[in-house]
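Here the complex is missing one protein chain, while the rest keep their positions.
Order of writing sets the labels: A and B. Residues in every chain begin at 1.
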Amino acid sequence: MTTHYLVLSALLFAIGAVGVLVRRNAIVIFMCVELMLNACNLAFVTFARQHGNLDGQLIAFFVMVVAAAEVVVGLAIIVTIFRTRRSASVDDANLLKY
Amino acid sequence: MEPAKIVEHAGGVIGASWLMIALPLLGAAILLLGGRRTDRWGHLLGVAMSLASFVVAVVTFFELIGLPGGERRRAVGLFEFIPGLVDMGLLIDPLSISFALLITGVGSLIHIYSIGYMSHDPGRRRFFSYLNLFVAAMLLLVLSHNYVGLYIGWEGVGLASYLLIGFWQYKPSAATAAQKAFIVNRVGDFGLAIGIFTIWTTFGSVTFQGVFESTLKPEQGVLTAIGLLLLLGACGKSAQVPLQSWLLDAMEGPTPVSALIHAATMVTAGVYLVVRSGAVFFPEGSTAALFAAIVGTVTLLAGAIIGMAKDDIKKGLAGSTMSQIGYMMLGAAFGPVGYAFAIGHLITHGFFKANLFLGAGSVMHAMNDEVNMRRYGALRKALPVTFYTFLIGYLAIIGFPLLSGYFTKDGIIETVIHHNEVLGWLAVLGAGLTGFYMSRMVFMTFFGEKRWADDAHPHESPAVMTIPLVLLSIGSIFLGGYLVLGGRFMTFLGPAVGMPEGGVPAFHPFTVPGLATLALVAVGAAIAWLRYGRVPVPVTAPRGSFLTTFARRDLYGDALNESLFMRPGQWLTRIAVFFDNRGVDGLVNGLAAGIGGTSGRLRRVQTGFARSYALSILFGAAVVAGALLLVGNL
């Protein structure tokens, strides 16, 4: 059963990664990042059960805390950028290049 | 008889002989460092310093002849030049004091003459500073008691010569001529430097005393090699074939310079070097002496042939100078008798050639700096003093009986024929050529009809210019006889260069070579009269035969140098430049361009799209995961 959970976790992680790469809306990209974090959490929880050790759950808990902080700051940045550029597309912010 | 031993000397008048060099050097320093503030009286200071040096030389001379014959070689130590290796000092002996008297005496006269000649030139003060510098360097050259000091003086006169040839540096021809003189002299100076190095390694000393009185017996081959290297140096400085090409162009300088440096003094430095080193490196019958003799003969003929075709009065005189130095070099190859006549001819030549050059300068001064003799003619009425003094110089140089040149040149010819018939008769032929070209010069300049430019109003030069001419012509008349008759000069020089085994040879006025010389000179003068005195001289030069062209083009000396050295040098340079540009630079530039081009393309990867970067991160993560997997399975 552990294998199934881990494969599901890997699938969700890969889907999230592809989402980050193909979407242009910064908010959606953020959602995909959250999806990847959740996939990781699933793996942590699964391993905690596999090994009979609560540390995995603890790490998942910390991941959630950090993810919450990250979302707050990230969304604030998006709002600020949107306010000046009237766009939430990550492709529009490409001034730093060759 | 061997030369006398060199004696250390301190104090007294001879001990103060360094003033001879120091005074003109001080004058040059004051005038060069003082700048425009010294413009008003700079020429007077220059003349004063030169005259003061002359006075010191005269006093030293009398002090020297006051000594007994065997003690007349005095070495005056001055200071330690290169600690432990070279001491600087002066050698006062009959040879060097003869030169010192000639340099300061004729030099002072030319200084005085220059006051008038350069009176309208804005750079007069600079001119006198260079002249003083030259006198100082030349005196160092002849007075130094070692080869290193000689070399310093040698380069010093080269520098002064360069500065004075290019004195009117705004004229491209003068600037080029100065560079040419400097570069050609480099070849000779290179030989001299190597020669001095070899002397050092052979004898362990560079002083004349250390070399001439050495107890070492080096191999004959080494001595010959040193002799040939010194001869190469002498050829450069004295404009002997094959390094003769610079002297004719050096006439671009002001005429007093031509008279002082390129006729009377500096160009005779080669003869001084050969005579000074003669006892060890150019003994009678040695290979080096034979080379010197051949070089002298070739040059005396080449100079005469060039002089025959030149229409430029100064270049004609320059050819003559080459020729007369050829005589000296020839004479210097034949032992003590030859030395005496060579140095005697050098001194009388210093007088009559300075006389002729200054006369030519006076003519140019009168004719608005015109140098083409075809534009002269009939000047004997307009410039009487110049004419008569020039006439005396002319008679002296062609060897008219009882004038200076007669005694000394005839002495050289007699000596040479005594040792080597072929070279001797060639020297006789050269005397005949001299008779032709000098007569041609006199006829074209002072006789015939007026061929002047429209704006020419010839007038006699001021006294400041004519008085030196008169003094020099007096020397041109009497000096030769005074020196040669009774073997006076030979006896005087004896302590310095040695005496002939059989004593001083008596002077025989009527010998076969002597009479043949006179006859040939007369024939040459007669031909000149027929060609240039009796018939009108065309204003534009006729085309002339192949030989005329040959002589006008300086015997193709420049063409030879160009094709032998300049063009291969240019090819070599171009090959080197090509190799540098394409090979070395190509490699470096190609590498840089390759890196630059690659970077330029790689730069395009930086699109600015965060998603592109994220894609590469994911790829990287996949690669790392794959690698971990592989490593774990292994």
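Note that contacts are C-beta pairs under 8 Å (C-beta built on N, C-alpha and C of every residue); 3 or more make two chains touch, one makes a residue touch a chain.
We adopt the following convention: contacts and distances are computed from a predicted model.
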{"item": "The complex's invisible chain, by UniProt name, from \"NADH-quinone oxidoreductase subunit J\", \"Glutaconate CoA-transferase subunit A\", \"Membrane protein YdbS with pleckstrin-like domain\" or \"ABC transporter ATP-binding protein\"", "value": "\"NADH-quinone oxidoreductase subunit J\""}
{"item": "Neighbouring displayed chains - absent chain, whole complex", "value": "A, B"}
{"item": "Sole residue of B:Ala10, B:Ile65 or B:Ala621 that reaches the chain not shown, by the stated touch rule", "value": "B:Ala621"}
{"item": "For chain A, the residues touching the chain missing from this view", "value": "1-8, 10-19, 21-25, 27-28, 30-32, 34-35, 38, 41-42, 45-46, 48-55, 57-58, 60-62, 64-73, 75-80, 82-83, 88, 91"}
{"item": "Residues of chain B (touch criterion as defined above) contacting the omitted chain", "value": "607, 609, 611-612, 615, 618-619, 621-622, 625-626, 629, 632-633"}
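In this text, only the chains that are shown with their structure count from here on.
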{"item": "Of all residues in chain A, those that touch chain B in their complex", "value": "17, 20-22, 24, 90-91, 93-98"}
{"item": "Of all residues in chain B, those that touch chain A in their complex", "value": "603-604, 606-611, 614-615, 618"}
